[in-house]
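Below is the structure I would like to discuss, written out as structure tokens.
Here the complex is missing one protein chain, while the rest keep their positions.
Now for chain A:
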Amino acid sequence: MLNRFLIPAQNAYLQAFEDFAATEVAPFADAWDLQEATPHAVVQALASKGWLGGLAKPENGGLGFDATTFGLLNMAIGAGSGSLTGLLNVHSMVLKTIEDWGTAEQKQRFLPALVKGELLGAFAQTEVAAGGDSTNLGTRFEVQGDALTITGQKTWITYAQIADLFLVFGKLQGLDTAVLVPRSTPGLTVTPKKNMLGFKSAGLAILDFADCKVPVSHIVGKPGFGQSLISTAALDYGRISVAWAALGVQQAALAASAHRARARSTFGTLLADQGIIRGYLADMSGNLLASQLVCLSATRAKEAREEDALEQILQAKLLASQRAGEAADKAVQIHGGHGCDEANGVSRLYRDAKILQVVEGSNELQKMLIGRAVCDRYHNGTASAFS
């Protein structure tokens, strides 16, 4: 359905992404979940395609993906493994931050290897007491000569188990600041975080910084702009990743449900011939189509730098992840006991859909921001009946 709205280059990429996901991702995703790890080989395969650096500009060695193509990648991979979209997400956030706001030295040192996927990036913002409310970050940076000393702890950091470079957020003399910290920095300890509800193969970890020192030149942007600019700009890509990954989850839930409905009979009647099941499938299908259009509108708005692009991306993340939760819920219901088996793909979709509603700003946070924008528009008289 979506492909009729894409330009030829986007359709060609979509075909390649879906082929890759069908052969390299989907058949193994349940096993990765049970092992709680992503094999190095699939990361290498993504890197060798150039897709880990897809968003980077061609002059920096990237493929120059537009926002929609990046979304399509997350959608296709998300239909196979929600966890793996976490890598596309956090790595791309670090890469784009350095490309857009890094110094010449930072770009020269880190960007080429990030683009090639030889260096993996991770986004280290969340703390136990500070998730969406980043005003409470407890991580501290202290200038000592030419060095920054980092103290604090980050947790639930996606793909931190295998990342080489962390974009760390904290306070420097009370100012929100973003700092690049290589994994090899003395004083940084990475501890795997296991037994998460979903995104189980996304290599989450806890980062402990104890007398950890990096050069002052590792500050990205300027102190005081860590949240308002660096984090917000990065999370714009993060939310595109989540929104489009949620489309993949919806697609996978719908496909599994339709197959199940054709294969399973109860009381002598195929599920596919039972009205209530047809109703579920119709809702899932309609919700998927609506989510696709909202996601596409959002990425096109970003590509055109429209004023409401950021708000549209929030809306896309909110809607698509909500609908992913509903679709996965129905998929489990249609599969009955099989759907409740941890090793069953629809069980994984159900778990991952919940994660999509929590990460990159909980859906409640999206609602707070969208709700305010809606009020302002109507209060200003700038809203039309169809805005």
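Here is the rule we go by: a residue touches a chain if its C-beta (ideal position, glycine included) is under 8 Å from a C-beta of that chain, and two chains touch if they have at least 3 such contacts; residues count from 1.
Definition applied: contacts and distances are computed from a predicted model.
Per the UniProt record, the chain missing from the shown structure is "Phosphopantetheine-binding protein", taken from the list "Chemotaxis protein CheX", "YCII-related domain-containing protein", "Heme exporter protein C" or "Phosphopantetheine-binding protein". When the omitted chain is restored, the residue from A:Phe20, A:Trp51, A:Phe65 or A:Trp101 that touches it is A:Trp101.
Here one chain is not drawn; of A:Gln35, A:Gln173 or A:Thr232, the residue touching it is A:Thr232. With the whole complex as reference, residues 101, 103, 221-222, 224-225, 227-229, 232-233, 236, 305, 307, 309-311, 369, 372-373, 375-376, 379-382 of chain A touch the missing chain.
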